[in-house]
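What follows is an incomplete set of chains from the complex, kept in their original frame.
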Amino acid sequence: MTRILVLNPNSTSDVTASMDAALDIVRRQDGVDIVCETLAEGPPGIETQEHVESVVLPVVRYFEARPADAYVIGCFSDPGLALARENLRKPVFGIAESAFHMAAGLGARFGIVAIKRGSIPRHMRNIRGLGLIDKLAGDRPLEIGVTEMGDAERVVGRIVEVGRELRDVDGAEVLILGCASMGGYRREIEDRLGLPVVDPTQAAVMRAIGHLTLGYGKAA
Amino acid sequence: MTRILVLNPNSTSDVTASMDAALDIVRRQDGVDIVCETLAEGPPGIETQEHVESVVLPVVRYFEARPADAYVIGCFSDPGLALARENLRKPVFGIAESAFHMAAGLGARFGIVAIKRGSIPRHMRNIRGLGLIDKLAGDRPLEIGVTEMGDAERVVGRIVEVGRELRDVDGAEVLILGCASMGGYRREIEDRLGLPVVDPTQAAVMRAIGHLTLGYGKAA
Amino acid sequence: MTRILVLNPNSTSDVTASMDAALDIVRRQDGVDIVCETLAEGPPGIETQEHVESVVLPVVRYFEARPADAYVIGCFSDPGLALARENLRKPVFGIAESAFHMAAGLGARFGIVAIKRGSIPRHMRNIRGLGLIDKLAGDRPLEIGVTEMGDAERVVGRIVEVGRELRDVDGAEVLILGCASMGGYRREIEDRLGLPVVDPTQAAVMRAIGHLTLGYGKAA
């Protein structure tokens, strides 16, 4: 059976559980074994560059020790993506890069709901680096910490506020939830704003299934 | 069962058969019913703008008369895509647009093996229109007609020649086969050139499966 | 005598009359025979993609049956432009494409007064396809139907409102009236907003005269 290993590089198991729940929709359609695991040694939330760098080697070592047909790095800063692709013989996907590609195919331009202001420059470098800058309508922050993302009412309210600006001021036709922990709110945001919303974890796993199905090897 | 209807707008059933065979790889993984049909009233090959325009309304009427969960227009000029999206309540995908998006996620820049020189301006307008011009490395023609695509040896030889220029002169990291009829040669070209190769029909069907699985409606 | 045939693909003769009146300014200067005709079988207004596609073949057939030195397609969605250029031995011009080129030469960036929100994506694809995206400042809709464009006071009021945003918020130095039916209001808008305003029909006919005068053949 095809096995896809999704690793949450932060140590908050609630976030892993949320990602795992969001992937049920993929499991229903496909007979693929999708496993979500937590990097115990990771920080509770990945918000600073220190956090990002601290998990790069642990993420890659984690993957190297566990066979799978494809790997997904479950953090919007895509930590360790380049190294994992160099070292592993199987395809590797970052959830941010995958979200950008999925959103590009869902509308003319997309908007990002960033978790904090400080992550916006990282998004910009990633999107420019991918040659997709023409598809970006806007990027605005929630200003809520990763470990507080369980407070549904507050979080949804803020995402809707930010999403409205991305849609009405910046002209976004698609929204990207800019953190693995936001995925559980996708449906509600779609209903409230009337736009397709990309959950990066879903985007990455679906992209992995696509590449595996069509027989694309490690190059991704 | 999820049903995806793929329509070949040209009337050459060999091309439909070739597309259908290329989709077996998708059927193996997914319990989705993928049906390839031929537009009997279409021209034998779609090479001129007259051919393209002549099938726009027939393609859309064909889809409107047949229920499915998603529709794929199986011609690299994506004829009728905008109208189909406006009229149908289900998602619609063009194989060229889908190929550009898949290739974008497979390497830094892609090269297109066009069927004839005359189709290159159409590609350029499509890629620019999608905001993906930064991802294009080159576009070079085979100069072989659609109805001659069954002559394997000659076709493969030419695709390899053209692909080599796209890879070595233009710097393409991924190749797109610029016509539905070329799909059967994908594996051989990958082996000969050492690059991932996109079969547009496979790309579109996989993209459709991705959108349906993740619950994206008609907006695409 | 040089003959330029301008076809209004919608069947509302008031719109044809409005285009014809706007071309008097061209007739005064040039001894060219400019004829505006109505496609009787066209819809009253071209607002949806269905309308656009439904007139593509009729427009081209109409031109093929009538000799002229140049042809102008008088609808901002430029329906049938690519096919007409392929089939006819004389130059063909779309009013949107011509408006974009004229506006590009009148100021650093232009703004479009679109007729409805739904036409904006079509403009974007056209402008990107032309490689002129750097010249676009903004595109905002009037939200008034083609057949209601005769209500001068209401229409001018809305165009001024929208034009003000394009000028002051988006930084447009030139405005384009995004529908053949708006042409009659050009002078009034120029007076009220102090910007040069492009009437697409005038732009296309002047462009045709330019190409014919300088001896450029069918390639345009």
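Read from first to last, the chains carry the letters A, B and C; within each, the first residue is number 1.
Operating definition for what follows: a contact is a pair of C-beta atoms (placed from the backbone, for glycine too) under 8 Å apart; a residue touches a chain by one contact, two chains touch by 3 or more.
Keep in mind that what you see is a predicted model, and the values were worked out from it rather than measured.
Novice: In this structure file, how many copies does the full complex comprise, given 3 in place?
Specialist: The number of copies making up the whole complex is 6.
What we mean here is this: only the chains that are shown with their structure count from here on.
Novice: Using CA atoms for the superposition, what rotation angle relates chain A to chain C, in steps of 5 degrees?
Specialist: Between chain A and chain C the superposing rotation measures out at 120 degrees.
Novice: If you average the C-alpha positions per chain, which one ends up nearest the average over all of them?
Specialist: B
Novice: Please work out the Cα centroid separation of chain B and chain C, and write it as a whole number of Å.
Specialist: 33
Novice: So how far apart, in whole Å, are chain A and chain C when each is placed at the average of its C-alpha atoms?
Specialist: One centre to the other, that is 44 Å.
Novice: Return the residues of chain A touching two or more other chains; collapse runs of consecutive numbers into ranges.
Specialist: In chain A, the residues touching two or more other chains are 108, 134.
Novice: What does chain B use to touch chain C in their complex?
Specialist: 48-50, 52-54, 56-57, 60, 80, 82-83, 85-87, 122, 124-126, 128-131, 133
Novice: Which bits of chain B are touching chain A when the two form their complex?
Specialist: 2, 25-26, 29-31, 97-98, 101-102, 104-109, 131-135, 173, 196, 199, 202-203, 206-207, 209-217, 219-220
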